[in-house]
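To start, the structure itself, in structure tokens.
The complex appears here without one of its protein chains, the remainder shown in place.
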Amino acid sequence: MEEQFPAIIVAVPLFAALLVTLVWWFDNRFCFPIAILAGTVSLAASAGLLLRVLSTGVVEYRMGGWPPPVGIVYRVDHLNGLFLVVISAVSLLNLAGSRTIAKKEFGEKLGAFYALYLLFITGLLGILITGDAFNLYVLLEIASLTGYALIGMGRRRAPLSSLNYVFMGTIGASLYLLGVGYLYLITGTLNMADIARILPAILPSNVVLLAFILCLSGLFVKMALFPLHAWLPNAYTYAPSTVSSLVAPLTTKVMIYVMFRVTLSIFTVDFAFNSIAVRLPLLWLAIVAIVMGSLLALAQKRLKKMLAFIIVAEVGYMVGGFWLGNRAGMNGAVLHIINDAAMTLCVFMAAGAIVYKTEDDRLSSLQGMFRKMPVSMTAMVVGGLSLIGVPPTCGFFSKWYLISGGIAAGQFAFVAALIFSSLVNTVLFFRFFEIGYFEPFPPEKTRHHGHTGYLAQSKEMAEAPLDVLVPLITAAVLVILLGLFSGEIVTRVIQFAIPAVIG
Amino acid sequence: MRTLGLIAAFCLGGLLFFISFDFPSWGDALSPASRHVSPYYIEHSLEDTSVPNIVTAVLADYRGFDTLFETAVIFSAGLACFFLVRVSERQVPAARFYRHLATGITFRIEKGGRLPEGTGEFERIDSLWVPYDVIIGMTCRLVVPFIQLFALYVIAHGHHSPGGGFQGGVIFGAAIILFAISTNLRRTLKRMSERSSALLSSLGVLIYAGTGLLCLFMGAGFLNYRALAAILGVDQVAARSDGILIVESGVGIAVAAVMVWIYYNLSSAGKQDEGL
Amino acid sequence: MESIGDLIIAKYNYWAVITLLLIGLYAMIAKKNLVKKIIGMNIFQTAIILFYVSIGSKKGATIPIILHGPAGSSHAVHAADYINPLPHVLMLTAIVVSVATLGVALALAMKIYSQYGTLEEDEILEKIMESETG
Partner (left out) sequence: MIWPLDIIIVSMVIICGIAAISIKDLLGAAILFGAYSFMMCLLWSVMGAVDVAFTEASVGAGVSTVFFVAAVFRTSRRSKD
């Protein structure tokens, strides 16, 4: 059974999604257990696979039994083995916390929600594991299509933001497809390893350069790097809470992984970092993204929108860390993908719990929230501290690697941008803390806002239900644990994930 | 922002234009694309799978994993349309229209009025109703079964001629959509309810994924149809051919059901009450 | 040296792809009507499909269905006789993806229409502004 793990990771959520659709027309209650079961199986299989990769090296799985350039192959190395575990764990954790909130948000369509959720996970896990450039596109479309649908179910501006996301997402995916087409034109194969084998012989070539530009710009649209970020903030803000805590930690991170994969495994290190002069322009793009994302986050009045702009800045961290082109920077970027997934999950789940209770996510309406929802707010603070980069939490360690990478590469502008962004995050979360902890309840103001509800007026504790809180606490603990074990993760896994060429 | 986007778009166009001079010429038989992997498919597909249509062989076997997810994409599109636009049936429309069958007189019944259902003398009609045209009604009634038959032929004959599960499924779905357009949505829903279209679409993908899992449990890899030889009692090449037929019919069922499902939701704005 | 005519014959397909890509991008960026944008999105996707199909074409070759010899015996198959099937397979998938995206996009447009009563983006943004200030 062990050699079948790569297929199981992807096939089980897909199968469960189909089962959920079959079952929920008859009984709504089975959807959640099936989804949880599928998530657990895929997490277990990912963990088993990572252990196998750690002991024996790269694992290859041939779909339909065909050898690589002819058939589709799944290829798991240290990089995606690690991400498989992280992504399946994060999605499972969010799934566990989704039960009550989803019931409130989707009502009768609960079954469709779980089916789409599972298909979304299928797409993401498939993107991580596949070793075929075109297969990646198909899986990308599954993940995006279900993402559009899930985001579009939110309130107010959600359908419009989701349609914008459809347009931008389609442009991004199509540009990637066009890039793959150029590569196919020049190499005649779609298998990543095979392309990497053929490419050095035909370099230097304008077609390859253009393919590189097209793939990267498509991925930049998908990961919302600064000038192309316009779809992200609204989509994540107006999405339903359970969806934004799923989409926010996962999509952009997986896209950044695809950038790693495309650059390292298709175009090879030598081409991307030495032959063409894209390293510095991309680094500057990342610096601009960090600064602008932080500045725009400062201007927001709504909690979820503020967090969404922080994500835009965080994308800059990882892209910048990668294009520093040295070992410390890449360690930092890979570690930051993991940490960022954990801490974004933590803050968005906390935000979801708060919105679930108050139905309002304006920062100004958070007065006295620490007394009403102590657990959620504490989790939010843990996530916030990690986003700032305070030592026991994981955010500190990846930022440390990124900064030391920046210093080693002599890119002080990048270091300055990182520090600036940390300062801005400090300001943001202190404002949040101040409103939530020190400001007293407003005496009359709440009554004017129709649906702020009875909660804003009562001073008693009104926490979210337990099945929301337990996964939330787990996420907060995870943020701290990842920090404590980050040294282990780097020495055991990440350093093998980065090609030896990079010094 | 808009002009900036346009400028970027035209820069991209110019770049693509200049790079196009580096391409191999159109139809060049010696271009790398036709030399590396594709000769393998052309020369070996017949002996590997005994399917003369190379596209079908590559689609459902060599790259069968892509096709599994292609089916999953179309399935999630159906699910997504349902999820986004379907509104609960309990919303009573503002006014309904009825037609007395014997006399042809039409009635408008306001919200809350007594509905003449169940008497058998009245027929519900759409609010934008055009009198039935005998020619259109009769033609569609005659044509629909033949279209469906053709769809089945396309699915079954995909091994030897252009076509396969996807095309056949779309044609089958289109036949049902034609029926829905030529009569009305409610009559179609009686023949193929929303629930059955949802169940069928999921069942279709389940056939595909299930075949894959069956191969996995038989000890070969996921979607390795060779493992079906033991069950079907044929040799391994024929097992691949049969495996392709099984998954193609799964694709056909899923696609037909999803097309109808999407049409139901789009044409009635999710109310599934009055169609096109 | 090849003449201009030969060059045009060799490349016009790629140029058509570029033109269609730009038409699609233009519609997606500059048009305000959402259905127009969706049409632009589809044109953009078909342009890429045309690109792949152009890669696959091969002079002097026939469609990728192997001709049976008498009594089903297969004679030797030469790769040069048949058009490259791989891009066709990939593009079948891409067409499916484009129709799936179309369905979701139209569903979203319908939801937007029921929410704001219009499909023009500027009018929708105006209504959003009104509801947020007022």
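We call the chains A, B and C, going by the order they appear; numbering starts again at 1 in every chain.
Note that contacts are C-beta pairs under 8 Å (C-beta built on N, C-alpha and C of every residue); 3 or more make two chains touch, one makes a residue touch a chain.
Remember, predicted model here, so these are calculated numbers, not experimental data.
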| item | value |
| --- | --- |
| Touched by the hidden chain, restricted to displayed chains | B, C |
| Hidden partner chain, touching residue among B:32, B:173 or B:204 | B:173 |
| Touch list for chain B against the chain that is not drawn | 27, 53, 55-56, 162-164, 166-167, 170-171, 173-174, 177, 181, 259, 262-263, 266-269, 276 |
| Chain C, residues in touch with the chain not shown (by the definition above) | 9, 12-13, 16, 19-20, 23-24, 26-27, 31-33, 35-36, 39-40, 42-43, 46, 49-50, 53-54, 56-59, 61-65, 83, 87-88, 91-92, 95-96, 99, 102-103, 106, 109-110, 113, 118-120 |
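The rule we apply is simple: only the chains that are shown with their structure count from here on.
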| item | value |
| --- | --- |
| Selected interface, A-C versus B-C, where C-beta contact pairs are more numerous | B-C |
| Chain whose Cα centroid lies at the greatest distance from that of chain A | B |
| Inter-chain centre distance, chain A versus chain B - centres from mean C-alpha coordinates, in Å | 32 |
| Length of the line joining the C-alpha centres of chain A and chain C, rounded to whole Å | 29 |
| Shared interface positions of chain C, touching two or more other chains | 25, 55, 86-87, 90, 93, 97, 100-101, 104, 107-108, 111 |
| For chain A, residues that touch 2 or more chains besides their own | 134, 138, 141, 145, 148-149, 152, 159, 184-185, 190 |
| Residues of chain C defined as touching chain A within the complex | 25, 28, 34, 37, 41, 44-45, 48, 51-52, 55, 86-87, 90, 93-94, 97, 100-101, 104-105, 107-109, 111-112, 115, 124, 128 |
| Complex contact set, residues of chain A against chain B | 4, 7-8, 11, 14-15, 18-19, 21-22, 25, 61-66, 69-72, 108-109, 112-113, 115-116, 119, 122, 126, 134-135, 138-139, 141-142, 145-146, 148-150, 152-153, 159, 184-190, 198, 205-207, 210, 213, 230 |
| Chain B - residues contacting chain C, complex | 2, 5-6, 9-10, 12-13, 16-17, 20-21, 23, 25-29, 31, 33-34, 37-39, 41-43, 45-47, 52-55, 58-59, 63, 66-67, 70, 73-74, 76-78, 80-81, 84-85, 160-162, 166, 262, 265-266, 269-270 |
